[in-house]
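Dropping a structure here in structure tokens format, bear with me for questions.
What follows is part of the complex, with its chains left where they were.
By letter and in written order, the chains are A and B; residue numbering begins at 1 in each of them.
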Amino acid sequence: MKFTAGQIAELLNGKVEGNTEAIVKNVSKIEDGKPETLTFLANPKYTHFIYETKADVVIVNDSFTAEKNIAATLIRVPDAYQALAQLLEMYEQSQPKKTGIEQPSFIDETAKIGDFAYVGAFSYIGENVQIGDNVQIHPQVYIGNNVKIGDNTILFPGVKIYKNCVIGNNCTLHAGSVIGSDGFGFAPSASNEYKKVPQIGNVILKDHVEIGANTTVDRATMGATVIQKGVKLDNLVQIAHNVEVGENTVIAALSGIAGSTKIGADCMFGGQTGIAGHIQIANKTKLGAQTGVTKSIKKEDTVHLGSPSMNIMDFNKAYVVFRRLPELKKAVDELSK
Amino acid sequence: MKFTAGQIAELLNGKVEGNTEAIVKNVSKIEDGKPETLTFLANPKYTHFIYETKADVVIVNDSFTAEKNIAATLIRVPDAYQALAQLLEMYEQSQPKKTGIEQPSFIDETAKIGDFAYVGAFSYIGENVQIGDNVQIHPQVYIGNNVKIGDNTILFPGVKIYKNCVIGNNCTLHAGSVIGSDGFGFAPSASNEYKKVPQIGNVILKDHVEIGANTTVDRATMGATVIQKGVKLDNLVQIAHNVEVGENTVIAALSGIAGSTKIGADCMFGGQTGIAGHIQIANKTKLGAQTGVTKSIKKEDTVHLGSPSMNIMDFNKAYVVFRRLPELKKAVDELSK
């Protein structure tokens, strides 16, 4: 690829500051920008790199004010990170895509595969499966009986989808993710042994859902575990049976949601967060990393931290004192004397 | 399927309260019960739904006392959750099962496969492997040399079992689980580099063990990592080398047990719990979610919380004060004046 700053600005509806004819042939990170590359500045932590970067063109926010001289040509846009996303997407879409059925693969004769779909070698497609148009099924994927997959969805290598699950349009499932494994349901008996409760429900992923590598979503005991439209789950996340995750909620790696809990829309959970079973989490709730939530959160748009979790302001104030507890104890001991 | 309340009560040895002829064609959850379905009430949190459910039949505990009028027909049994498990199991067992060898698959000529077993396409079975009767090996499973698998065990798609491991009867291993990967053993050298300690032991799963999706159980350095009879591990659990997990212990998702630790029988660990290496945990120990245990727990039947862990009563009392530490500090500051 080879573009001028002026061409890129036009694609992005941006404004050039500097050399409109500056040439870029690749992209780079601002901290190790190379000549003839394009980079971007969105996170203020990286601002100091813009004065030294060797990249020839930098996409910046309209609001950016330079405090020193900048050698690179700037392209100003309302949101630099979104503009970058847009450019990278154009690049991705220009890449060739495979279509057709690679051999050897196993496709049951009752399965229906949409137009322009790709089925990679060693993939297994069971009875009565329905696959939409333009679906990319990479090698070594398993799709159980009666699964439905919408249009434009991508299943990376080794994804496993158990029987009866439903995957929407425009979803992306990363390698090793498992959809529809049995919920963890056992009925204790008098002898301390456990009797398995068969899990006869399914999992439903709505449209535009992204599932990270080796993430697991269990099928419902009865009914469905539901991942609503636009939800993004990072790698190694666990979603238990009968959970519902609301629209556009984002959950970072190694987090777990216990059974039957309902998560609202537009929530953001940090890594390694845990949420107890059978509770409700309000819309727009934010959780810091490693937070453990044991009770329902009813008020929308609040931020929590700690295990068990507290309002983040209260937690931080308490933790400031925790850090100095030995001093506090000493003061009390002296007062007691 | 189609049953009357009377027929179901007979199967369960239960007692009908209401219309013995009420018809059910499916099951549903009490909170979204539909006409002509059967549901159940076991968790008291859901009691209020019984007065509104549209389900025609509800299985309840003998001890349940209605506080308002209930439209549905009730079936009273000693334990509603167990009765449900029993019904769902009958349903599962009525489903058809595959048998025989699907092609293409790779089965070494020295391997022995039991009667009525199923080997799915793209599965790999190594030298001297012994597979019991009625075993279900779904597609894309890997079974290394010299592995033994007992009768009636189910390996879901993509399970990987390294060489020399032993799997009991009636086990269920979910998709993507890994049994027998190398323990994390490295001998530090003077130059800060690590020399791998080869792991020449194996993993033994006894009968009736269930392993969750993408859970990992490492092989022993020498000897065996042992998962005793009836243990249930949820998804994304890590069991390190030379660990022993005692009978009927249940461990929730994203928990990890470090090397050489011995876990007793009948324990229950919440999600994201962690247990240090080379310690012992007594029988019937219970751990709240996210608990971190660093020392042996010697007394049976105790409950712990926190990281590092404490007795749960002590933790809760301390945490109540933690939440109000800023107030406590203020009181001390004022006393000091």
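Brief remarks follow.
The working rule: a residue touches a chain if its C-beta (ideal position, glycine included) is under 8 Å from a C-beta of that chain, and two chains touch if they have at least 3 such contacts.
Given the structure is predicted, the values throughout are model-derived calculations rather than measurements.
Taken as a whole, the complex in this structure file is built from 3 copies of one protein sequence, with 2 shown in place.
By definition in this document, only the chains that are shown with their structure count from here on.
Chain A and chain B have Cα centroids lying 26 Å from one another. Interface residues of chain A, counted against chain B in their complex, comprise 104, 106, 122, 124, 140, 142, 144, 158, 160, 162, 176, 178, 181-182, 184-187, 189, 192-198, 200, 214, 216, 218, 221-223, 236, 238, 240, 242, 254, 256, 258, 272, 274, 276, 278, 290, 292, 294, 307-308, 310, 314, 317-318, 320-322, 325, 328, 331-332, 335. Those residues of chain B that touch chain A in the complex are listed here as 27-29, 32, 39, 43, 45, 79, 81-82, 84-86, 88-89, 91-92, 102, 104, 120-122, 138-140, 156-158, 172, 174-176, 208, 210, 212-214, 230, 232, 234-236, 247-248, 250, 252-254, 265-266, 271-272, 289-290, 307, 319, 322-326, 328-329, 332, 335-336.
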